[in-house]
Structures are given as structure tokens and as C-alpha cells.
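One protein chain is absent from this view; the other protein chains keep their places.
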Amino acid sequence: MSDNFGEVFHSHIWEEKAEPDNPFTAAACYCRGYDVYGDLLSKATYIEYLYLLFKGERPTQEVAAALQLLAIALANPGPRDPSVHAAMAAGVGGSPAASVLMAALASGAGSYGGGREVLLAMQAWIDCGTNLENWQRYLSSPQAPSRPLFWPQTEHAPGFDPHGVTCSTIVTQTLQQLCRILPDGQLNWLAKEQPALEKAAGIPLAMTGVVAAAFTNLDFSPAEAEMLTLLWRLPGAAAHALEQWQRGFRQFPFFSLDLENDPGVTGLKEKT
Amino acid sequence: MSDNENTNAVRSKMWREEPEPDNPFATRAAYIRGYDVYGEMLGNARWVDMLYMLFHSEAPTPAQADTLEALAIALANPGPRDASVHAAMCGGVCGSTAASSLMAALAVGAGQLAGGREVFLAMENWQACGTDLEAWQQRLMDPGTTPGSVWPAPEHPPGFDPHGVRTTTVVKQTLACLARYAAGTYLPWLNENLDAFEATAKAPLTLSGVAAIALADLGFSPEQGEMMHLLLRLPGAAAHALEQHPLGYKKFPFGIVELEGPELKGQS
Partner (left out) sequence: MSGPDILKTFEGPMRTKVGACFPGERTVFRGYDLHAEFKHAEWIDLYIFSITGRRLTPIQLKVLQGIWVYTSYPDPRLWNNRVAAMAGSARGTGAQGLGAAIATSEAAIYGRQPEITVADFLIRALKRTEAGESLEQVIRQELGIHKRLLGYGRPVATLDVDERIPVTLDLMQHEGVEIGPHLKLAFEVERVLSEVAGRPLPMTYSAMVVSIPMDMGFSPLECYLYMQPCFIAGMIPCYLEALERPEGATFVMRCDRLEYDGPAHRSWD
């Protein structure tokens, strides 16, 4: 292939200085100019470091506090969540750890409760801003993006719970706590307009909706928020998978089937 | 494959959810080890507290939380030269989905070279040998293999760098920092006895080696340590995958291959 490709990795995030006697090991690693192992390790908090990694600067105290809260709120979606269920299904059969997490990612990436839903809800924030009429118009007929097409069609307004009756307590608590830290911006507008928005959507606000508003409020792009949502939902999946492996597959629900087109034991019956 | 009344319940010692009165599928409150996550922990706890409690029955002491926090920073970005980040960037640069970039990072970051499996094996060694240098010497001389495993046979003592010259600055800095919190016994011991310890393996300690020791000091089992290592190394993979996308695949190194052996076989 004669095409011209780059020779080196380009990065504005990461720089490495080699050890004098080994060009393949780093003597110092700089993240956005800060010496990670020589300076940050004992001084920065994990959340501050993540913010630096993604956004290039140190977060203010409020931003760090809001992210800390968000990371805890997302840390364990609980065993009923599809991503945790998938992780447990892998874990209970003794699949390797990375396979467990890959299962959680695949099942936690979609537009029902997953990373994709947060991304889509954030795109709605970009389109509608804090204008109630825009939102009402959007929520009455949410337009799914035309690409990429392999994502299944969205079946509900992103950020809202298609099977909910009223907004669940944990979603309300998360929104209230975030508003306390970030009193201005999208989160607060969401809290104020929540009844009108839920009325327009016909369904209650979901955790993904709060998460999308928070990341918008914190100036993250939809793609960055999608990544962080995927990442931050994994610890619970990991822990539950290990727990089920320890308990064994006999304790793990297997469910039952109602086969609607059973040809019976002979099975050779031709079908049309 | 029959089911009776209780087979469809997921049993957990860690997590409890109470339903909303008007919807059995919506959560009114979620408790981790008895603590109300959304009612009490939000705004009061640190992320590392939550992370620790997902794997332990009690909340961490301040020293344990600080150790975990520093370890999380040390592992968060292995850098673009690391195989797992490289793999994630291969996804990001060509516009693969976010989840598949992370899956690529996981798959490549799972192995026995700087990956989750290496931490697992190293932690097994710490469980078996502790701070007994003689025991280490014996175990590293005869590591034993698991026949019929899906894992490739180990090629170096886990936690040590097969291509290293001496302990890198980064590893020393991380070890010294983590040892200061004194959350357990292994890290402070190793910080004092690094030379003798490395002599048993005839290779320098790596960052995954330090991670294994820190996780053992924090009371994680090898299985839990493997998971933690996989989880904690993902943020850098995510950030670099996102960074490469707008730069485009033309700027991303493609490399050159040189075909060996007869160029074309079996051509008519």
C-alpha cells in the first residue's frame, strides 16, 4: 500500500521521556504538561486527573465535586440492568475477566439506558438548549440520527424512561444533589422544567437524562460523555460478575422459555 | 432446565434495591453493603469509597482510600505506546464505536504482558510467598503451568519486565508514593527490599507488578485485582481513542510489513 501514513503517534494529551538506557521505557510521563508520576500521584484526586485527561485543564472544585457525584451515581447500575446482567452471565460461567467487561460494555452501550442514550440526549441539549418550546417540539417527535445505521432505531425520547410511571427517587436525588453543586446551567433548568418536559415526552426522566444534562452542564462533548458513561458503569458489572461466579451458576437465574413453534420430537415436518 | 419459584432471583450480599410504590421495575432506593447510595453517599463519599465497597464488605479506612486513589491515577493512562491504548486508538481513529474501542483496550489489556492476567498471576504469587524471599526464589524458578488453559503459557515472571534494564523511574515513584500510605505490609516492605526482590526474578519490577502488590495490600483477591487492573487502565484508552478520531487515520502510524519466505505459493 503506497498511501502515506504517519510515522509517529500524535498527541496533545500525553508525552513520554525515555530512560537514558532504554528507549522503550518512560522515565517520565506528562499529562497535558503535568508530570504524572513525579508530581500528580500524591497531589491530585482521581477525578481531577480524569478531568485533566479528557479536558486538558484542572477542574474547579465544583466541577470536581459534580463529577465525583456522577461517578458514584453511575458506578453500579445494579443486577437488573442489562449491562450488569450480561456481565453476570459471563462471570457465572467462568469467562475471563476481560470478557465479562466486554459483555458489560456491549450491553451497556445502547440507546436503552446505555452510553448511546446519553450521547443522543446530549445532542438534544445541543439542538434544543434551554428553550422549552424547542424541547416540546423535539419530544413530541424525536428524530433519530441518520448515521451510523447499525444502531437499532431509538424507541423512546433519549433521557427518559419508556417504562416509568413517575421519576424514580434515585433519579430525583441525583438531580437534586447535582443542582446543589452546580446551581446554574442545564441541570437547574432541567429540575425547574422537569414536569413540563415529562409531560411532553409522556414518560418520566431517567438517570441517563440527568447524566446527559450534567455532562452538558460540565461542557463535555457527547462523545466524551458517552465514553465516561461506559467507563463509569463498569465497576458494578465487575463486582456483580465476581459475586455470581463465587455463588455458582446453579444459584443464577436461568429463566424458562415458551417455545412457540416447536416441531415436536420428530422434527422433520416441512414448514412453509 | 426447569425453574421453580426462586430461580429467577439474583442473590447478592452487596446490593439491595427497593421498588417505587407505583412501579416494581423502578428503584426507590439502592443500598451498597447497607449504605444508601443515592440518599446518603452522593455528595458525601468519594468514588474510591464506592469502588472499594463494591469488592469489600466494609468501607475503606482513609489510608486504604488514599492508596486506591493514588493507584487509580497511576494506572489511569498507560499511554499510547501501551498495547491496550494502541488497540483502542485503532478503534477511535477509524470511527469504530466507543464501546468497541474500550473492548479492544480490554482484550489487549487483559493478557500476561502488562495486563490483567499478569496482575492475577502476580497476586497469586504474593498470596503464596508474601515477604519470604526464599519462597519467591523457589516459585519463580518453577512457576508451573496450567495445562489446557486458554491463556498462552507465561513467558516471564509476572510483575517483572522481560525487556527491562532496571527499575524505571515511574515504577520507583509509584512504589514510593503508595508505600507512604502504609495501607498494608507488602508495599512498605518492598520499598525497603526492592533490590533483593528483583534479584529473585533477575528482572526489574513493572507498574503492573506494583499494582498487584498494592491491590494485595488493599485486601483484593487475585480475581478482584485482575478486574480492578482492567477497569482502572481504561480511561487513558478512552481519551486517546477520542483524541485520534479528529486527527484521522492518515496521521496514525500504519507501519510497514516485510513478507518473509517465498512470496507467492501455489500460484497457477
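Going in written order, the chains are labelled A and B, and every chain counts its residues from 1.
Following the convention adopted for this analysis, contacts are C-beta pairs under 8 Å (C-beta built on N, C-alpha and C of every residue); 3 or more make two chains touch, one makes a residue touch a chain.
In this text the structure is predicted, and so the values were computed from the model without any measurement.
Of the listed residues A:70, A:98, A:139 or A:197, the one in contact with the hidden chain in the full complex is A:98. Mapped onto chain A, contacts with the missing chain fall at residues 1-3, 7-18, 23-26, 30, 32-35, 39-40, 43-44, 56, 58, 96, 98-99, 102, 106, 146-150, 163-165, 203, 255-263, 265-268, 271. Mapped onto chain B, the interface with the missing chain covers residues 1, 23-26, 79-81, 83-84, 86-87, 90-91, 93-97, 99-101, 103-104, 106-115, 117, 150-152, 154-156, 162-163, 249, 253-255, 257.
Operating definition for what follows: only the chains that are shown with their structure count from here on.
The mean-CA centres of chain A and chain B are about 20 angstrom from one another, to the nearest whole unit. Per the touch definition, chain A reaches chain B in the complex via residues 1, 3-14, 16, 19, 21-22, 24-29, 31, 36-38, 40-42, 44-47, 49-50, 53-54, 65, 68-69, 71-73, 75-76, 78-80, 88, 96-98, 100-102, 105-106, 108-109, 115, 161, 163-166, 168-170, 173-174, 177, 180-181, 223-224, 226-228, 230-231, 234-236, 238-245, 247, 251-256.
Remark: chain B residues 1-3, 7-15, 17, 20, 22-23, 25-30, 32, 37-39, 41-43, 45-48, 50-51, 54-55, 69-70, 72-74, 76-77, 79-81, 89, 97-99, 102-103, 106-107, 109-110, 116-117, 120, 150, 161, 163-166, 168-170, 173-174, 177, 180, 223-224, 226-228, 230-231, 234-236, 238-243, 245, 247, 249-255 touch chain A in the complex.
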